[in-house]
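All protein chains of the complex are present and in place, except for one that has been dropped.
Take a look at chain A:
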Amino acid sequence: MKLNVNGRDHEIEVEPEMPLLWVLRDELSILGPKFGCGIAQCGACTVFLDGEPVRSCSVTVGEISGAVTTIEGLMPDGRMHPVQQAWLDEQVAQCGYCQAGQIMTAVALLEAIPNPTDEDIDNAMSGNLCRCGTYPRIRAAIRRAASANAGA
């Protein structure tokens, strides 16, 4: 079976019903997407499938035909994505475990809605759990990235 991740083709030999998350983590050692719940409740495993955010714990590798982007694919030239930069500037992360998923969801939000309202942010981000209580700083970082967008 072929799988394209972050622009690279991989040949994999697994059961088609294996969730994408475990192909990435245990077969390909692509470790940015995290295991949190296994039932699409926490968002820690969020990746893009043809540009759309999906919970990789709940998509089987057999159903995938398109290209996968993980957080490792956000900075192909080694430069931080503006959303990552905003996270850095606002010093968002605490334990950091959920943040790869938070950032992926925020990137998708800002691509769909470049200047989101508070309600847009709440709607887009409420599928991503954080136990450290970084929500206020996540909001601030999304606003910062949005205004950087507007300024650019």
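The rule is simple: a residue touches a chain if its C-beta (ideal position, glycine included) is under 8 Å from a C-beta of that chain, and two chains touch if they have at least 3 such contacts; residues count from 1.
The working rule: contacts and distances are computed from a predicted model.
*Asks:* Would you mind picking the UniProt name of the chain not drawn here, from "Ring-1,2-phenylacetyl-CoA epoxidase subunit PaaA", "Sulfate transport system permease protein CysT", "Electron transfer flavoprotein-quinone oxidoreductase" or "Xanthine dehydrogenase family protein molybdopterin-binding subunit"?
*Replies:* Per the UniProt record, the undisplayed chain of the complex is "Xanthine dehydrogenase family protein molybdopterin-binding subunit".
*Asks:* Who touches the missing chain here, A:54, A:93 or A:110?
*Replies:* Among A:54, A:93 or A:110, only A:93 touches the chain that is not shown.
*Asks:* Take the complete complex as the reference. Which residues in chain A touch the chain that isn't displayed?
*Replies:* 14-15, 18-19, 21-22, 25-27, 29, 31-39, 41-42, 44, 70-72, 75, 80, 84, 87-88, 91-100, 103, 121-123, 125-139
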